[in-house]
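Here's a slice of the assembly, chains where they normally sit.
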Amino acid sequence: MKAVRLHGYDQMPVVEDVPVPKVSGPLDVVVRIGGAGVCRTDLHVIEGQWQQAMSPSLPYTLGHENAGWVEEVGSAVTNVAVGDTVILHPTPTCGLCRACRAGDDMHCTQSSFPGLDSDGGMAEYLLTSARACVRLDPGTRPEDVAALADAGITAYHAVRKAIPLLHPGTTAVVVGAGGLGHIGIQCLLATTATGVVVVDPNAAALELATELGAHHTVQAGDSAVDAVKELTDGEGAEVVLDFVAEKGAENSSFAMTRPGGSDFVIGYGGTLNIPTLDVISTERNIIGNIVGTYNELAELMVLAQRGLVTLHTRTYPLDAAPDALRDLEAGKIRGRAILVP
Amino acid sequence: MKAVRLHGYDQMPVVEDVPVPKVSGPLDVVVRIGGAGVCRTDLHVIEGQWQQAMSPSLPYTLGHENAGWVEEVGSAVTNVAVGDTVILHPTPTCGLCRACRAGDDMHCTQSSFPGLDSDGGMAEYLLTSARACVRLDPGTRPEDVAALADAGITAYHAVRKAIPLLHPGTTAVVVGAGGLGHIGIQCLLATTATGVVVVDPNAAALELATELGAHHTVQAGDSAVDAVKELTDGEGAEVVLDFVAEKGAENSSFAMTRPGGSDFVIGYGGTLNIPTLDVISTERNIIGNIVGTYNELAELMVLAQRGLVTLHTRTYPLDAAPDALRDLEAGKIRGRAILVP
């Protein structure tokens, strides 16, 4: 089968032939891919940012945002059957460690992360496990929902954690209205009555934000912190969701929070540089976020089915993966790029 | 009356005569000071660290950790009477803003902070307000409890926020077993069944920690992060309470947290320098903390009355305030220094 494989850091992955994966363990599931999202994390993987944390053996197949149809199941799989349409939680988990037993899939001590530490879904088939499969209505087109598997769940997870802070009268700032951010905006509007301010350097992204219902937009740049303060009685926002967290956004996002506020870090690449006096004198928080839980992915599918979250995507054939990666790098994607094998 | 007054930054305050404060507003209360704590924040005030945030007019009287007896009350004061023994919440609040109406005294939009932005309690008398007064059993000696008014409430506030994270089987690391930390250890032991690890450079402080019931102690220094990991199955702690947050502790404290863990910043002076990748890849949090609520001070007094929190203090006459500040700076105080006018 064809797969998009990384042979070395700082070089473009190549589309090449590899064997189709097969079920070996009792809980294994092989999925025929219908859509595989292209994510800024793929760019970061190529740059080597995840090398130390994940230490994958090169070459391997990228793609951590996948949906498709069940092709083959192991002997002990009971929750899905061959032919089922599924979206895949990005990290197949063990189900037995304390984190799994508490529903914190992200902190499973035995999980893998296909596309980051092992072969991912930018391919015709993907090997995953029963616990990663969320069954969908058979009429769903995988390419239409794939972006929810990682961009979606990650945005929703952060928003869901912020909900208790977002009573009417508060403000949530969304920094970055791209693949994740444009979903985050919709999740905020669907699940709270907070005021939503969107910050992005890109006029088209801000326009999309407004179409989606954002209450205010702010051009990213030197005056963005001041602009957010002006929109919030000079105080800043209760919640900032920083989907960028690099190139200075990581520190300006913190500066956009009000006393007692929380800066949710979701993007990455930059380095926080914050005096502890600023953290304590106003009692502000910096909250880490990674992917989300299986149940959160299921909840997000409910929002999508009810039309409360819609994706802005652009599809590419699998062979065009390098084009998609280049377009993302160049800021040419409004929403999310999806590879369709 | 005598008062300990700061005339310029980076110079020792002087003990000099000033007029006794008088009640003018209907909710004013004048307290005769029985004990005024000496805090690392006083050193930071002298160094000018709070100049920008608080902009006090010099000269003014230091002292934000006070207890004593009510001397005079305004016409609308109903909760205390002349002669009552009281401990004082450090920030008199308005009672009417959203934060006050939610019990978040620290975020009152109209509060003052005597000793930081106006005349404090290192003096014979202090002007405060009805809302700051917690009435005590008449037999209580103010000098015995004064340290709870700031060191205590601050430590307790952070511990109380951490309680939901500290189920049996978890570990809480206390970084710094001084004035705040030695209270934090006791609050953790009184209100949770977590395992308590204490990190400090000072052997006497670690000895005190052990006497107070800490389960493990670790010598501060280059190997402290590794030592904490060894005590926690290689993972790190669910909660780190960083009572130092300067001179590198601010970053090593974060490094002591496990995936999903939280670093509570309580001390200050240093600068966080943390890649956002480290925040998100393991979904860790940095939690700001400042003082605590009025109700928390009242709760802490319950712990003290029941003997679950005891203070290690060393008293100095008011005139010896410079000696107390120098001893604190030199690391010679085990627990807390208290001025007794």
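In this document, chain identifiers A and B correspond to the written order of the chains, with residue numbering beginning at 1 in each.
By definition in this document, a contact is a pair of C-beta atoms (placed from the backbone, for glycine too) under 8 Å apart; a residue touches a chain by one contact, two chains touch by 3 or more.
No experiment lies behind these values; they were computed from the predicted model shown.
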item	value
Assembly size in copies, with 2 chains present	4
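Criterion: only the chains that are shown with their structure count from here on.
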item	value
Fitted rotation between chain A and its twin chain B in degrees, CA, nearest 5	180
Chain A and chain B, separation of their C-alpha mean positions in angstrom	40
Residues of chain B defined as touching chain A within the complex	49-50, 53, 99, 104, 106-107, 245-246, 250, 259-260, 265-277, 279-290
